[in-house]
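The complex is shown incomplete by one protein chain, all other protein chains being positioned as in the whole.
Now for chain A:
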Amino acid sequence: MDRKEAIAILGLKDGPQLSTKLKDAHRQIMIANHPDRGGSPYLASKINEAKELLDKTDGTRGR
């Protein structure tokens, strides 16, 4: 997974506001796809992977 795919998975746009929206987007998309509510565990793992990737690259970049 690259950065572009991670951003697409979380339904975000690349930009300076990405890191502030990351948490909300991850939360909502995770709720929608949660395995406990009929979501796919595979997609859920991808969503988490995307968030971790963006956390790692963007969390330290802006500040």
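The criterion applied here is as follows: a residue touches a chain if its C-beta (ideal position, glycine included) is under 8 Å from a C-beta of that chain, and two chains touch if they have at least 3 such contacts; residues count from 1.
Rule of thumb we're sticking to: contacts and distances are computed from a predicted model.
S.K.: Determine which name in "small monomeric GTPase", "Ammonium transporter Rh type A", "Ubiquitin-conjugating enzyme E2 G2" or "Mitochondrial import inner membrane translocase subunit TIM16" the UniProt entry assigns to the undisplayed chain of the complex.
M.R.: UniProt protein name of the non-displayed chain: "Mitochondrial import inner membrane translocase subunit TIM16".
S.K.: Touching the missing chain, which residues of chain A?
M.R.: These residues of chain A touch the chain that is not shown: 2, 5, 8-12, 21, 24-25, 28-29, 32-33, 35, 38-43, 46-47.
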